[in-house]
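A single protein chain has been omitted from the complex, and every remaining protein chain is retained in its original position.
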Amino acid sequence: MTDDCRGSRLEPLTFDRSRPGHRGATVPTAGVPAAPIAHLLAGASLRTRPPALPELSEPEIVRHYTRLSHLNHSVDLGMYPLGSCTMKYNPKINDEVAQARGFTDLHPYQTEDDAQGTLELMWELEQALLVVTGMCRATLQPAAGAHGELVGILMIRAFHRDNGGASRDTVIVPDSAHGTNLATATMAGYKVVELKSSDRGLIDLDTLRSNLSEKTAALMLTNPNTLGLFEEDILEITRLTHEAGALVYYDGANLNAIMGKARPGDMGMDVVHMNLHKTFSTPHGGGGPGAGPLAVCARLEPYLPAPLVSRRDPNEAPMRRADCREGCASGPDDDGACCPRFGLDYDRPASIGRVRGFYGNVGVLERAYAYILSMGGDGLTQASEDAVMNANYLRTRLSGTYDIPHDRLCMHEFVASASRQKRDTGVAARDVAKRILDHGVHAPTIYFPLIVPEALMIEPTETESLAGLDAFVDILVAIDREAHESPEVVTGAPHTTPIRRPDETRAARDPMLRWRSDTG
Amino acid sequence: MTDDCRGSRLEPLTFDRSRPGHRGATVPTAGVPAAPIAHLLAGASLRTRPPALPELSEPEIVRHYTRLSHLNHSVDLGMYPLGSCTMKYNPKINDEVAQARGFTDLHPYQTEDDAQGTLELMWELEQALLVVTGMCRATLQPAAGAHGELVGILMIRAFHRDNGGASRDTVIVPDSAHGTNLATATMAGYKVVELKSSDRGLIDLDTLRSNLSEKTAALMLTNPNTLGLFEEDILEITRLTHEAGALVYYDGANLNAIMGKARPGDMGMDVVHMNLHKTFSTPHGGGGPGAGPLAVCARLEPYLPAPLVSRRDPNEAPMRRADCREGCASGPDDDGACCPRFGLDYDRPASIGRVRGFYGNVGVLERAYAYILSMGGDGLTQASEDAVMNANYLRTRLSGTYDIPHDRLCMHEFVASASRQKRDTGVAARDVAKRILDHGVHAPTIYFPLIVPEALMIEPTETESLAGLDAFVDILVAIDREAHESPEVVTGAPHTTPIRRPDETRAARDPMLRWRSDTG
Amino acid sequence: MSYLVHTDADRALMLRRIGAASVDDLFTPIPRELRTTALDLPPGSPESEVAARVTSLAERNRTWGSRSFLGAGCYHIYVPAAVRSLTGRSEFATAYTPYQPEVSQGTLQHIFEFQTTISELTELPVANASMYDGASALAEGAFLAARHTSRDGILVSAGVHPEAREVVRTYASGPGLPVADLALDPSSGRTLVPDAARLEGAAAVLVQQPNFFGIIEDLEPLAEAAHAAGALLVVSQNLLAAGLLAPPGQVGADVAVGDVQPFGNPPNYGGPFAGFMACADSYVRQLPGRLVGETLDADGRRCFTLTMQAREQHIRRAKATSNICSNQALCALAATIHLALLGPTGLRELGATCIARAHYLHQRLTELPGVSSAHDGPFFNEFAIRLPVDAALFAESLRELGVDPGVPLGRFDPAWTPLLLVAVTEINSPRDLDAYVDAAADALAHPKEAVHDR
Partner (left out) sequence: MSYLVHTDADRALMLRRIGAASVDDLFTPIPRELRTTALDLPPGSPESEVAARVTSLAERNRTWGSRSFLGAGCYHIYVPAAVRSLTGRSEFATAYTPYQPEVSQGTLQHIFEFQTTISELTELPVANASMYDGASALAEGAFLAARHTSRDGILVSAGVHPEAREVVRTYASGPGLPVADLALDPSSGRTLVPDAARLEGAAAVLVQQPNFFGIIEDLEPLAEAAHAAGALLVVSQNLLAAGLLAPPGQVGADVAVGDVQPFGNPPNYGGPFAGFMACADSYVRQLPGRLVGETLDADGRRCFTLTMQAREQHIRRAKATSNICSNQALCALAATIHLALLGPTGLRELGATCIARAHYLHQRLTELPGVSSAHDGPFFNEFAIRLPVDAALFAESLRELGVDPGVPLGRFDPAWTPLLLVAVTEINSPRDLDAYVDAAADALAHPKEAVHDR
């Protein structure tokens, strides 16, 4: 019997299925008197060969992508404890309200009068993010976390240029840092120095001190760090860095741990990005779109990319609410008794300039805004509490079975290790991860952070129920047992997924990066 | 290795997962001064025990139903050649436009002025259905085909009552008829006589003649009939029936075969229902909602359930378009140059009365309307042509492998038989059906119509591509081969579906029709 | 025509394989004199134009949001987005009735959950997979009683929705079951308990809870009287009240029916919704419609399947308990999900908010000069007020002030012309209630002359 749950679930490419002459959508004909195209385009080079787009009917296309969707794991199908990624539940109402015609049809070059609804939303979202981070002003332009990082580091560069620090050429990052931090620094023209973490998995003050110099432009860190540990010396870290004339960049990927509990602004951060697609529940879409708003302290505010969203009272005087440690503004004004008017402020002479077209991933901002309204201040605080509790619960329950290099109170995530399994049974972190997939649960992040061997970085998020957490523990315990009793089951995993392990070497050796008619 | 693609895909009931105190949606609090509930409900008996609804968070509920959805086959996942069910592609735009707030928020007791958009849509839909069927007037009330049947037969009863036929107590149906036809007749207080089909799978005129009498109230039939064969003597059939003083009811389940090709009105039908969830592409929803509009000839029009949707010119004179063999109205009027006004006409003294609350499954009507606009007259005609071509293509290609009792030109479907396989290999129609499921394709309708042993009733619909049809042929041919080479593979099928065959006997013997806490 | 999948080349190839010279050849079984060549309908349109046309019709409708106080069997209740998102999944929406259980566990299981939900809310042990709507379910309930008792008399309370009463009569006209009304107590608005003579030969007593006028019936004495006479009590239950009011099963009803509409299904000009039917164990074999049961598969896994099909038309044909085939599965799913999201606590809280707001509005309205309560029985979220003017005129005035104040009952019975039926739900905020009262005070101070529309 050759039956196989997998094979029948796989799907050819649209290009494989394409058959000449078929089509999906129909398009209105011109309906106006017009010369032939060749005449209208006289003087332009024309395409000589039609593009080989798929030729398929709408029913076939719908079936194709519906079937493809069944090959994915997703938050809506099961737990997704991918460390550093905050795969929390993405509320359906957020997607729904973002589909309103008034949002989707709005063209970015319509007048500000036409766009008051969206501008108000963006302004309010900015305010809420400032409250959460304790910063002074924010740009909503960046499309993702790494994009925010680039903006932040470019602003730091501009700040140093204007403040006698043009010769500062180095950015310091802990060795536990996410790859984007280092890549960002390079992309912004900086050298990168990695700080070795302490035995406790934290920044070592002495190491930091010895690396800080008049060459240091910035320290980039995330807190809690990628081990899920809060940098307990954070105030000393930012003090030392500032003392050295450098600024501190806060990678807000882990903000989900501390909402209502602590504010990057209070820690002394100069620049903070947030990942709305993590902390603020917008769907990650299999790799975006996200949004990486960037909030800054007062002295960096002039450098923010233009335009910013501004609020004016009816007499057109600019107004602003802030909540920043430096008291950069007069504090909250009362809420719109007099019909405030929102606008785009382009008049920012020190701005580093824009980092994308238009104003940001507005559709993502809408979702995050709805999320904040739903949760409220209490809800966000509770979310962080539950996220931290869930991580500690898993850590506690797994600590007998897996090595946990820093087995003390963690924040929203923690890093376990499969080194014991590796040593005793040959089963590596990758194998554990693959075997988890067989249980309808996504794997943790593996082999990151780099400083933990055989790392399994686990972030359950607050939207995982106790029953879900217990089931996850059972899975991991069972895999450990399997590793000892029948390791080949684990090293051969996954067994029930649509495909088995792909041959990565083959993929990289002779890359096939697009369909070709002969490889169908 | 105990891995199993099935087990991990199954899902407990919400009730199994329920844990006290959990909840999904939150509800606004009253926000008005109010006495305690017990006081406000003084004099009413109160519930003594809270209902055991599931207690789960929104993320858990979303995950539950998303996972459940993965246990279903559907048109969007693969071919669904369920004979008599017309499982064609359900266009996405239809679902989308039906979600417009202007439709969904409209309360049925708002004024007609408020409801002009929906009323116009209903009126135009009725007109289009009259064009397709060649009838005179239609009600949109019935919620499904069988509901339409009941309305039609009750109208026939009312007609006979008013025309000296009160003693007519019998409805005649062919032995190939769908069960609803017989059940409807009984429900409407009639006796049922079944007509034996001819060797050619059609109504035999002599048999019909010998069954028609002064007791006959109606003949119910579908054309093409459930064998997918067009009743070639249809004009003689209706003539004879009318001659006997009886009326003819047309079950429009098979209308998908003949749009633009022939009209029930021209065949002499008195009453015709349509299944919008078949012919007009509205999603069947796993068992509804459908819509079963019922169209009638002029002499039955007075009996239609009230209210009907009416169109008035601006001076409030009723207007109507019709296109009926009896010339019951003055023909098409020009299209709304003068802002017609649409209303609900309750003033129908001979009406049999309403058969449901409000006016119909309006959300379904909206989708069917959008479909008709998309397809247009040409498109609907082409749909029938392609449906008939697809069925004949499959019939031709399968006829070497399976018995096809009436192997001549069929309409939109045909009935094959597994009797040869049954006889030679022990593999029955049910086994073939189950084995088809292993290939990601739904089974045909089986063991219906009753007059074909081991029936496999196959309706590909027009939205199945040539590649899909060829794949289906390959599957059926392969199953025949398996039946001969390794019949246990077929009789043991399905092998790759979420569950294997359920124990129906056990289900019926001691029915468990709801969750109980002890059976979790 | 973007849903057609063949090219002309495909068609030519297929015809060749079929052995037909042309498409027309395929239609030769249709007698020549019947054959038509085209449909007198406009040509097809690109999707963008269809979307524009249908959307413009939707926009031609006027809706009132939280300023609508219309109910009368169809309520504005906020439906969570998760309901739309999940019921919109094509695996649910584009499946047929679950005839092949191996590839239909999604549908079968959610129907089983629906049956359980309805069973819990009615407190009756068995519920079916859904009916067309509440009104037709009531008629089917009467038929069930007639079959079970082998009697034919149907007594319908005047507190049952007038449209449902009409549907019962229409259905009854087939087999010729005599239908008679049971009067209401004019002051309380509750159904008067019929005496034994009235009940003689009755198969069923049909009542609605809360009744059409919003009044909470006292079901126990009705159940006792019906049972004493050998009749069944069939209750049409508004599920919105199910978290707080005694369920039919708790007070002696034999059958409960109703419409799930308040849950998961927006008004949509009256449909699609889903009817339900639940009953005591002894009537199971008489239930119309589909039933899903739990069983085990060949490997011993729990699973679900259509069961007891010997009641149904496709097996029993002329002897089926009903002709119903397709029901309203997707609407039932919407209700199941909405009720699961609410859970027992949410359902109770929703009821509590509706009650408190309704009573607040009732109090404020009946304080206005000339306005009185139509009945003094207890009510839930809906009540009738008696106005000093034609209620339709009053409504017209309030609509000009931005409030759609309720259903003028004169549309059902001329005797009810001064009555307005007002429904309040959680979507009507306290601000909306106050706006209503203000507008009403204004309108009563400046009465109108003529009705423009019903």
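Here the chain labels run A, B and C in written order, and each chain numbers its own residues starting at 1.
We adopt the following convention: a residue touches a chain if its C-beta (ideal position, glycine included) is under 8 Å from a C-beta of that chain, and two chains touch if they have at least 3 such contacts.
These figures come from a predicted structure and were not determined experimentally.
J.: Check each of B:T66, B:Q116, B:S310 or B:S351 against the chain that is not shown and name the one that touches it.
T.: Candidates B:T66, B:Q116, B:S310 or B:S351; residue touching the omitted chain: B:T66.
J.: Among A:A144, A:L195 or A:V490, which one is in touch with the chain left out?
T.: The missing chain is touched by A:A144.
J.: If the hidden chain were put back, which residues of chain B would touch it?
T.: Contacting residues on chain B, toward the hidden partner: 19-28, 57-60, 62, 66, 91-93, 95-97.
J.: In the complete complex, the non-displayed chain touches which residues of chain C?
T.: Residues of chain C in contact with the hidden chain: 2, 46-48, 51-52, 66, 78, 80-81, 85, 88-90, 341, 426-427.
Everything that follows uses one rule, which is that only the chains that are shown with their structure count from here on.
J.: Averaging only over C-alpha atoms, locate the centres of chain B and chain C and give their separation in whole Å.
T.: About 20 Å separates the centre of chain B from that of chain C.
J.: From the C-alpha centre of chain A to that of chain B, how far is it in Å?
T.: So the centroids are 47 Å from each other.
J.: At least two partner chains per residue is the criterion; list those residues in chain C.
T.: Correct list: 1-5, 10, 47, 49, 80, 82, 84-85, 90.
J.: What parts of chain B, by residue number, touch at least two of the other chains?
T.: Where chain B meets two or more other chains at a single residue, that happens at 6, 22, 58, 62, 66, 70, 74-77, 89, 91, 463, 465-466.
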